[in-house]
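The structure is given below, and queries will be raised subsequently.
All protein chains but one are shown in place.
For reference, chains read A, B, C, D, E, F and G in written order, and residue numbers begin at 1 within each chain.
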Amino acid sequence: VRCGIPEVVLGEGKDRAHLIEIILMMVRKTGRCIATRVPEDVSDEIRNVAAEEGFSCDYHPAARALVAYRLPAPALHGGVVGILTAGTSDIRVAEEARIIAEEMGCRVITAYDVGAAGIHRLFPALRQMQGADAYIVAAGREGTLPAVVAGLVSRPVIGVPVSTGYGYMGQGEAALGSMLQSCSVIAVVNIDAGFTAGAFAAQIARGAQNGED
Amino acid sequence: VRCGIPEVVLGEGKDRAHLIEIILMMVRKTGRCIATRVPEDVSDEIRNVAAEEGFSCDYHPAARALVAYRLPAPALHGGVVGILTAGTSDIRVAEEARIIAEEMGCRVITAYDVGAAGIHRLFPALRQMQGADAYIVAAGREGTLPAVVAGLVSRPVIGVPVSTGYGYMGQGEAALGSMLQSCSVIAVVNIDAGFTAGAFAAQIARGAQNGED
Amino acid sequence: VRCGIPEVVLGEGKDRAHLIEIILMMVRKTGRCIATRVPEDVSDEIRNVAAEEGFSCDYHPAARALVAYRLPAPALHGGVVGILTAGTSDIRVAEEARIIAEEMGCRVITAYDVGAAGIHRLFPALRQMQGADAYIVAAGREGTLPAVVAGLVSRPVIGVPVSTGYGYMGQGEAALGSMLQSCSVIAVVNIDAGFTAGAFAAQIARGAQNGED
Amino acid sequence: VRCGIPEVVLGEGKDRAHLIEIILMMVRKTGRCIATRVPEDVSDEIRNVAAEEGFSCDYHPAARALVAYRLPAPALHGGVVGILTAGTSDIRVAEEARIIAEEMGCRVITAYDVGAAGIHRLFPALRQMQGADAYIVAAGREGTLPAVVAGLVSRPVIGVPVSTGYGYMGQGEAALGSMLQSCSVIAVVNIDAGFTAGAFAAQIARGAQNGED
Amino acid sequence: VRCGIPEVVLGEGKDRAHLIEIILMMVRKTGRCIATRVPEDVSDEIRNVAAEEGFSCDYHPAARALVAYRLPAPALHGGVVGILTAGTSDIRVAEEARIIAEEMGCRVITAYDVGAAGIHRLFPALRQMQGADAYIVAAGREGTLPAVVAGLVSRPVIGVPVSTGYGYMGQGEAALGSMLQSCSVIAVVNIDAGFTAGAFAAQIARGAQNGED
Amino acid sequence: VRCGIPEVVLGEGKDRAHLIEIILMMVRKTGRCIATRVPEDVSDEIRNVAAEEGFSCDYHPAARALVAYRLPAPALHGGVVGILTAGTSDIRVAEEARIIAEEMGCRVITAYDVGAAGIHRLFPALRQMQGADAYIVAAGREGTLPAVVAGLVSRPVIGVPVSTGYGYMGQGEAALGSMLQSCSVIAVVNIDAGFTAGAFAAQIARGAQNGED
Amino acid sequence: VRCGIPEVVLGEGKDRAHLIEIILMMVRKTGRCIATRVPEDVSDEIRNVAAEEGFSCDYHPAARALVAYRLPAPALHGGVVGILTAGTSDIRVAEEARIIAEEMGCRVITAYDVGAAGIHRLFPALRQMQGADAYIVAAGREGTLPAVVAGLVSRPVIGVPVSTGYGYMGQGEAALGSMLQSCSVIAVVNIDAGFTAGAFAAQIARGAQNGED
Partner (left out) sequence: VRCGIPEVVLGEGKDRAHLIEIILMMVRKTGRCIATRVPEDVSDEIRNVAAEEGFSCDYHPAARALVAYRLPAPALHGGVVGILTAGTSDIRVAEEARIIAEEMGCRVITAYDVGAAGIHRLFPALRQMQGADAYIVAAGREGTLPAVVAGLVSRPVIGVPVSTGYGYMGQGEAALGSMLQSCSVIAVVNIDAGFTAGAFAAQIARGAQNGED
């Protein structure tokens, strides 16, 4: 735990055997291991070992995230994070954020696909999230939903550009650019960086509950 | 007149003497000359010659555009163009569009500074433009106003990215990117290209009035 | 239907099961569903369900577009759109535009491969399109055909940059850049954005037929 | 006041007369006006009017920010923001953030020039800021100070890339890139965007004091 | 003389005194000196020395090029270069090319402003250049004139992108990109590189006259 | 034949059936067809038809180019093109150039892998090419060989950047940039554009043999 | 051997048969051949030949590097190179550097995964490397470890940006940019360029042992 943020293993860019070894080592040593961008078959392997060694293993396919644990999840501290996505392709990134925020003791309320074609669902969604301490809004293509949300709520809004789209600036660059240039007050994280958004929002939510930590 | 679009002189990048010469040659030969991005002192010089030679000269400082003419403006054909801007820095570009559209026989209705801080003025503005045949929406920074307008009207919306902003993609690139990536149906022109937007919208508006041209 | 533009499902970036579900839900609920960038095997699956449930399903392989419907296509309103391509690799994008424009009630006239090596076919093609209310011109590599067409017709021309080419700016960037910088009056949409071009042109063509909509 | 964030006038890109007019209109109507990137001579003019009309005007030269007011500053709500800079060239951006955060009722603690050559001052500076609810860290060139701070504190850290440096990616791009790619948990705002960082941090700090707002 | 190409001094980026010294040294030593991108006042200074020391000095203001010489220009070898520009802003670059080609013994035929608005002058211009051994075509903005010319002549066409234009890719990048992506056969040189184009065309023209050199 | 350049079919980006159809149509109609970037199995298919219909088909695997013909190759006109590559990965591009140049009646002399590790072979190679009318030099990574050659010969040198390399600017961009910025006189074509280089050099070589064409 | 650096074969971008041929030719002729980015099955083939012909072949899977040799490795000259990596994904690049440095007679000390999550291992690692003549530090994502190391040691530090990461500047660009902009004194090589870093560091280490070479 670095500054109250759980150590998280990034599955991408590691070879299969090495990744499995790191995950197992961490769960054995610390009683809990979160890993992101993990291929499904790696999670199968971990689950087998989990069965043998008597620990648990949850795999979240949308986020391609895995939580292996012998120790229970951290207690809820009362902080609340609202997570929204503009479309359905942004859900994988939002789910990565959700898992981290929950692992950091937050209650998370989600509302997916509430931009563009689903914009009529935005107001009900925000009403349902009233009382949230921070918002995460994931959006690809032109990436305008975070600014819209920031215009409607008074708590901090974190924009996550998503690499959906095609053509000019279609790998999340237009979304990143429009979030950074926004007239609304939003902060951003890297393209597709659900982990960072989730941990950052959880830091805010935790701080809203207690004076020190 | 190329395809019903008046020949327009681009003042930028020409040296002073040469620019004056071209403008005078055109007004003398064709009875009317429009020039964009013209320094104020060039317009003063043209006005002096106009007084001597008995033609007229209007200078539009916001757009830095000049119309010198002996012949009257083209008759109104009934087509209507609505022009909106997100902020006040976008007005120079919107005005360039307005002048061209008027020179092409359109009635133009404008509403400036109706995005961001002035967003409460957007609905009344659009009501006032009801019946427009095409819309031009100029916006800098994150450039989202065109998409918003396109979600509210059923006529074509042309987005003009404007080079206001600073930092990453701050010279109109974020606006261009977000317009091109927009989930709404909009077409775009180059950054700051008021001329192109005005002429394109006027082509649409003219076509909406008569079967052939 | 948003502002007279049919809701269209973007197949790209959605997983197979989810995509099928969305398409079926829409055709069942609204009686008609258009989807673009749909893999052929997804269309096979939809066709099977269509046979069972008694609706129709057309698949356009060049455009990778699918139209599933119980309700008939909208009536023709009399508006006409001309669609041209520079080469043969641009046809997939042009076909996407055609399907949308037809779904919006336009008559569409096409002429493909009339740039570069087929430039001698351009004049006959344009003659055949006389009376069109708007033009769509798709072109890759240096992307100059839209400007050429705009110099020959007096109706609006929409340029669609296509991601064919190789090397420097070879994924449609050179085409996008040359269209935006063009001295001719053209508006552009995103690289490969057949859908946007088709819907935008249809808005123009529809407006040319009736005062209001 | 939009979502608890004061309306702020951006001086850059507006012409002199227009800027003065907007500032005066706002202070007369709302009793308080904050403007950033304001040339010194504009502030002189405002001060003259202030003297005549009986309101106050503070000019902060480092930030080139102006606060004109008849009404007192908002009461402190108890929230605390820590602001650090890596070098001395980052101070102008940090000061812009400070003024906004204070206008939003925060107590602000600053420590400037504590990166690179002044890194030995970092630990004492952080000790002095203990109890801060959020941190803003402004850094140019390689922009690593925000990540260093985030590794030492458990409250949210907002990175502000600054456009100092020269050569490759020397206008803040390297700093932006390294903050977005950071293994530490930080959120970022646009290059030089002191205003956004200040308002965002103030939202966090305010939320840490009271359940609702 | 490097490979039959005269040594040319690039005035840009050298300080005034140093530039004058280099030019004088070369003309004194070799009897002839060509310099490009030379400020007018430097040429005045050289002319004064020329008067004293008894050599000649021609200054070409459009190209900002200077030729100082005691020795006569090289004899014409019979090779011919045709130089065209799309607009009037491209002339400064074309003139730089012309001077070098003439210094390398070519006869040069020019036709300026024969693209875009002046396209009706293109056919007469090409007729007048019949028999040219190579063509140089300078064009800014979308840069399509070189490809048009290459489709009409059977001799090599060299495209020179020019840094006129504004907005996206407006400093010659769109022109460079469209020339490199062209379906026509053209070779290109750097943006604004009149010198390189002139020397390269002269190499071709010289080779067309004699078997060896 | 456009301006003395044979029509060449670009295999890349066309689907298999369509590509075969175009090639067969052209060889049947004109007696000769050149196609580049053709997959090997397409050439097999063409060869089968060739056997049946009694025409010939040569496939050049390095260049992935195919020549199908009933008519003989054009007669040699005496012009000579020298083609060099820096490394072995550049050969595929050089071979594409060679085939076009030969199809345009040139004698071609090649010397591959004479840069970097093979630089000691450069001088003998150039000696062997003495009398060439034009040079093509293909190079990836830092792309400096064309400038080196241009410093040693007095005939025109065409640089072809090749997309070998990795990391920063590793897809031919560094080579393109260094060729365009070169102090030596060279003209360039697009990255990997062997076809353009070959046709351009052949135009020069042909012109060096005869006054008119 | 060029300037004391062994000729190294780059396996990437060469076809299988050609690569094998080059490696065999070199080991037969010079008694030793190093090749990088070599697929495992190529090394198998070389090993077979090695068995037949009586030479040796070592394959380093992490670096995908192969050393085939009949002659022994060069004698140690006493120079020492320290190699560190920030994460585990950087090891492949570090290993490439190690092999080259050892082939150039250096003793190499490595410490991998000592940045980010493993930063507590940095100090012990550096202590263990005391007396090194040069350091190589490989790092992806934000690439800050080289600057940290350079602040702690007085010998030259070479930064190697690694193409791990995702999103904006995620292919090593952020790391490259932050190393070039660093306030610490470091020199850099291309993204993933282990070979260059290893050879450069070995040149330094060798020079630290003997006055001339």
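The rule we apply is simple: contacts are C-beta pairs under 8 Å (C-beta built on N, C-alpha and C of every residue); 3 or more make two chains touch, one makes a residue touch a chain.
Treat the numbers as computed from the prediction; the structure is a model and nothing was measured.
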Of G:11, G:115, G:143 or G:156, the one touching the omitted chain in the full complex: G:156
Chain not shown, touching residues in subunit F: 115-117, 141-144, 147, 165, 167-170, 173-183
Footprint left on subunit E by the chain that the document does not show: 2, 7, 12-14, 18, 22, 161, 163, 172-173, 176, 190-193
Hidden partner chain, residues of subunit G it touches: 2-5, 131, 133-134, 150-156, 158, 180-181, 185-191, 193, 196-197, 199-200, 203-204, 207-208, 211-213
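The criterion applied here is as follows: only the chains that are shown with their structure count from here on.
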Winner on C-beta contact pairs when E-F is weighed against C-F: E-F
Selected pair, out of C-F, A-D or D-G, that shares over half of its residue contact pairs with B-E: C-F
Inter-chain centre distance, subunit A versus subunit F - centres from mean C-alpha coordinates, in Å: 51
Of all residues in subunit E, the ones touching two or more other chains: 117, 151, 167-168, 170, 180-181
